[in-house]
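Here the structure is laid out as structure tokens; the discussion comes afterwards.
With one protein chain removed, the remaining protein chains of the complex are shown where they sit.
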Amino acid sequence: MKIVVCVKQTVDTAAEIAVEQGVISWGDTPLVLNPWDEFAVEEGLRLREAHGGSVTALTVGAESAQDALRSALAMGADNAVRISDSGLEFADSLVISTVLAAAIHKLDEVDLVLFGREAVDSNAGVLSAQVARRLGWPSLALTAAIPVLTPADKSIEVERMLDRGRQRVRSSLPAVISVVKEINEPRYASFMGIRKASRVEIPIWSLADLGVDSVQPGVAWLEMSAAPQSDVACEFIEAVDEAAAAQTLVARLREEKVI
Amino acid sequence: MDFRLSSEHEMIRKMVYDFAQKEVAPTITEWDQKQEMAPHVLEKMAEQGLLGICVPVKYGGQGMDYISLGLASEELEYVDTSLRVVLSVHTGLCCLTLLQWGTDEQKKEFLPKIASGELIGGGAFSEPGAGSDFASMQMTARRDGDDFILNGEKMWISLATKADVAIVTTRSLLDAEKPSQGLTCFLVDLHSKGVTTGDIHGKLGVRAGSTGWIAMQDVRVPAKNMIGTEGEGFKITMSAFDNGRYTVAAGATGLIRAALDASVKYAAERETFGRPIMEHQLVQAKIASMHLNHEIAQLLYLKAGWKKNMGMRNTLETSRAKQFATNASFNAASEAVQIHGGYGFSDEYPVERFLRNSKGAVIYEGSNEIQTLIQAGYALGKRRDKPLRCELPAYDEDAWLEE
Partner (left out) sequence: MTSKLLIYIDHHDGMITPASREALGAAHQLAKASGAQVEAIVLGMDTGLAAEEAARSGAARVFQANAPDLADFRAEVYAGVVASLTAGAEAVLLPDNGRTRELAAILAVDLEAGLIPDVIELEVREGAIVAKRAIYSGKVHTSIRGTGRKPVVLTLRSRAFPAFSGEGSPGKIEGIEVPPIQALSEVLSYQTSQEAVSLADAGIIVAGGRGLSNNPALEAPSDLTDPEAIEKWKAMEGFKQLQELAGVMGAAVGATRAVVDAGYVDYNHQIGQTGKVVSPDLYLAFGISGAIQHLAGIRSARTIIAVNKDAEAPIFKSARFGIVGDMHKVIPALMDAFKEMSAQ
């Protein structure tokens, strides 16, 4: 099976984010492989272990994005490709999905594309569906399990975690899947993987290499600001026992018209 | 001069950090309270390849360099000292002694099973009556045909009840000119007849670790298991300490960082006099000190590791790194407890465990007083490094990664 995992380099979720004059900064906390993408890489590796083939990590980004690819290689991915072009400066999901789809097309004979559920910086979770649509492949977002996969029949069954419940879907391959954390437990990097990751030359593909002429974003970002912090002073309910405390609390909530 | 760690080193550090956080951190307090080593630790470390991290691939290891050993030690001790102790004795004392002093046949025969973690290795040097005054150690080895018969007791041996094999220093030449010249090392199969082991409980710290004693009563060891030549045991033991000590230095650096991170976190949350305590200058002073000491400790052990990579003698560097880092980690842990106030005194927070753990390293692997004497020797020109018959092999990436 030829498997592609789309990954992103993001800010560590523990980082302190500051917004100053519309520019976001996070101090010197290092960037990391998007945590959701670890589950996607792991799933790719498990499927390769079960069905043979290869796992290629793919990203769009500047040089620092190489680290996300190296993390995937250190876990055991076979290859990595980075897409980079000055024309991608204001890219939105419309553009990125175009570029990723072109790269997957160029990689040729891909059976399955995996994404993490969303990137922890953009919190959008739309690329997997958009890439699927551009390729004309089924989109299976929010997949929590892959109970059946028959590459020879080009068929897959997944369980998707939707808001009101679990949906079981059968679809043809190739397909594009985004995964949620229920699906597996990502492995650590291995020494062998680390050696490979630090040695391998990662090819860089430009828009020209992908045969993409020009890209037009569909949205533009205007201003940015830190999310408002509520300056809440906690009112501690003092009472002789829990029963009294509960009574007092309910009374206060009514007074404040919360209930 | 490039002070940056390679991307390979950064990835190794991250991998060990992730491993320790996930596999050990969640339950470490419980095992520490039970005074037992968590059963899955050795197995998982072996599985991950950590136990043979700096042993050449053709001898069953991962073929990484000595700096990787240091980085792994730092990240393991960041979670708990007991983890780093495994690396210190199995990799530092046992594997590296074989790598340095073993003949080609011995390396081929003994190393692969140990480096891969199939067999757990240790180092048995100290005795109930001989710690700092190592040359006075008493365990004997008497030749009997093609074997040696060992008698005596070793104490304060990490992994005593868990190890399958150990490098053991004995006295085999009873009429040597100087006591230090009568010592001989063997690789002993701890499952041999006559070997008994037991755990030491009631330690102040490293309670989730395994520390114990090994008693030998007429234990038969084949002569082919002699490491080095007869009478070379003192030199071999001292060079083993250069390796064990290095991991202690790196580990203590991780402990400083653990104390620092715990303190920073607590200081941001805890409020007194209407503001987070991190805004109080005396608290800031303590934290700044830990922060600085971590950097110093790290620079010291990385330089020692670099020298090992280059095949350069590093007794002085290792001594400095061990002494500085362990003293600093004891201080950092103590200040961390202080910053946590009353809560620091309770096991609800990890800092009291850091403090108890840190005291051990100031004592073992060459007490810090001994380290002072070593350094004074170099400073006064009284101590000069003479070339050893077998030096620790320099790191050779291509050769070490060869299958």
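Read from first to last, the chains carry the letters A and B; within each, the first residue is number 1.
Here, contacts are C-beta pairs under 8 Å (C-beta built on N, C-alpha and C of every residue); 3 or more make two chains touch, one makes a residue touch a chain.
The structure displayed is predicted, hence computed values, not measured ones.
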item: Visible contact partners (per top-of-document touch definition) of the missing chain; value: A, B
item: Hidden partner chain, touching residue among A:56, A:84 or A:139; value: A:139
item: Selected from A:107, A:120, A:149 or A:200 as touching the chain missing from the view; value: A:120
item: Residues of subunit B (touch criterion as defined above) contacting the omitted chain; value: 269-270
item: In subunit A, positions touching the absent partner; value: 11, 13-14, 17, 19, 24, 35, 92-94, 97, 120-127, 129-130, 132-134, 137-142, 157, 160-172, 175, 181-182, 216-228, 230, 232, 234-237, 241-243, 245-247, 249-250, 252-254, 256, 258-259
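One rule holds for everything that comes next: only the chains that are shown with their structure count from here on.
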item: Cα-centroid distance, subunit A relative to subunit B, in whole angstrom; value: 40
item: Subunit A residues touching subunit B - in the complex, by the definition given at the top; value: 67, 70-71, 74, 188-191, 194-195, 197-198
item: Of all residues in subunit B, those that touch subunit A in their complex; value: 6-8, 11-12, 14-15, 18-19, 22, 48-49, 53, 62-64, 401
